[in-house]
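Quick one: the structure is below, questions incoming.
A single protein chain has been removed from this complex, and every other one stays in its place.
Now for chain A:
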Amino acid sequence: MSTQGKVKGIIANLVTVEADGPVAQNEICYLQTRGTDLMAEVIKVNGANAFVQVFESTRGLKIGDSVRFTGHMLEVTLGPGILSKNYDGLQNDLDKMDGVFLKRGDYTNPLDDDTLWDFKPLAKSGDEVEAADWLGEVNENGKPHRIMVPFVFEGKYTVKSVVEAGEYKINDIIAVLVDANGKEHNVTMVQKWPVKKAITAYREKPRPFKLLETGVRTIDTINPIVEGGTGFIPGPFGTGKTVLQHAISKQAEADIVVIAACGERANEVVEIFTEFPELDDPHTGRKLMERTIIVANTSNMPVAAREASVYTAMTLSEYYRSMGLKVLMMADSTSRWAQALREMSNRLEELPGQDAFPMDLSAVIANFYARAGFVYLNNGESGSVTFIGTVSPAGGNLKEPVTESTKKVARCFYALQQSRADGKRYPAINPIESYSKYLEYPEFEEYIAKRIGDKWIASINELKTILLRGQEVSEQINILGDDGVPVEYHIRFWKSEVIDFVILQQDAFDKVDMNTPLERQEYMLNKVMGICHTDFQFESFNEVGSYFKRVINNLRQMNYSEFETDEFKKFEEELNQIINERKVA
């Protein structure tokens, strides 16, 4: 008989429950009000009183209403059929809910029990296995979905039997394992795992080193992210966080993309629902939706489930990583999650930290980012979870607690800048303040030397120096006036503008320019660096700006044209002529 309880106090979604038996921290319970069960999580216990955060509105809840504890933490259900699903923060399948409006207490099955999957065994009778080892696989939207030894299994097991290849439903028994004591355990294609615990069933987690292509030049070329890496994008509203996130999730060279829409606008999720089923995955030619999982807890959905939503998304990501897949997880935005923590901590009357956030905020964030990573599985294969979170700093001030805590743990920092956005210089990532720590990893240097060439990183560093010097000159011109500085200064400034307009800026709404494959990025970088290395001759500063505008215009037309087509070459030819006009022989 599980623990029962009675409601004793209600303040918004914080409810005090008097329990008649043992209660665990983070245990899930259901509050029964007028025929509806409301899901809640224990967040504090004091004597017989459990303080629970309810994942729904508590309207109409009464003192004395009964409560049923479940004996487990918040769990997700893992198995084939997760891809292209739209979940809420608690992994309810949103498409299975009736009606236009969300109903309180409407919990739906995350998987489809009746779908038949074409199962192929990978393990055989007599094999010794442990948690996360592959027993078989099914084809899920063109990806090999491995059926694994459940993560909760501890120690070594021996495979007694695995079913033959054929069609099975997810709840069919596909293998029988025997533990060290000779006890038999049935395994189906479904398993459960508590979201707040990291899945660590892998052999080792080395430093990540492989480039993860995103097709966004200012990321791949300037501050690259790697498979299993972590990054974050802080920016005031209106600087293009969402457009950038969508671009990355469309184009990134990942097997699986998990999008956690955490406390953001519902219409942004609708954009994904509407567009992804139509758009092609640039890497496989299948539809984008087929590799995508959406966990949507938009800003008007229950606040407490917001926290759960990022954990749910991360657990799904780790599950696919264990199959040896490249997973990219995006969370928009981690600030909303932090705010949900703040609302709860406030109702619990905890002593607040900075800006009324809970004291352990930075530990919570660090712990979460640590779940990303590149891993070698027990069978020697590799898998990765790359995590990119956005941060919405209050008032655009990067000195606020969420940004600062995130900066300590994320290895890539993409600072969106208001003034760049105002000048329509999109993506508005400030190239000088942003960084990728991976550029300093010798492992990455070695990898990129093989992939592109050993001069690549030196080139990038030189480009950053040119940008920095361009910025310095621009400040000097602002103080001294156009004719207060030598003509060479103008040339220096305009060379940095060429980099800005041609490499950094990218039109996310143009069919061609939106996605630049690495080979093309390399070509354009060489082209632009060639111009930066060229000496030009001008009589006065008046000529410099208008000349470089022509150069930029031609390079941009190249960006808008399909790579290496006649059109592209025509603009390149024109560009070469323009360069020869002023080139010092």
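Simple rule for what comes next: a contact is a pair of C-beta atoms (placed from the backbone, for glycine too) under 8 Å apart; a residue touches a chain by one contact, two chains touch by 3 or more; residues count from 1.
By definition in this document, contacts and distances are computed from a predicted model.
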| item | value |
| --- | --- |
| Undisplayed chain, where the name is taken from the UniProt record, one of "Rod shape-determining protein RodA", "Lipoprotein", "ATP synthase subunit B" or "ABC transporter permease" | "ATP synthase subunit B" |
| Hidden-chain contact residue, picked from the options A:Met73, A:Leu94, A:Ala198 or A:Leu398 | A:Leu94 |
| Residue, one of A:Ala24, A:Val45, A:Met73 or A:Leu102, that touches the chain absent here | A:Leu102 |
| From A:Arg59, A:Lys399 or A:Lys450, residue that would touch the chain that is not displayed | A:Arg59 |
| Residues of chain A in contact with the chain not shown | 8-12, 16, 57-64, 86, 94-95, 97, 99-104, 236-238, 242, 263, 265-267, 269-271, 273-274, 296, 298-301, 303, 336, 339-340, 342-343, 346, 352, 355-356, 392, 394-397, 422-424, 478, 481-483, 509, 542, 545-546, 549-550, 552-553, 556-557, 560 |
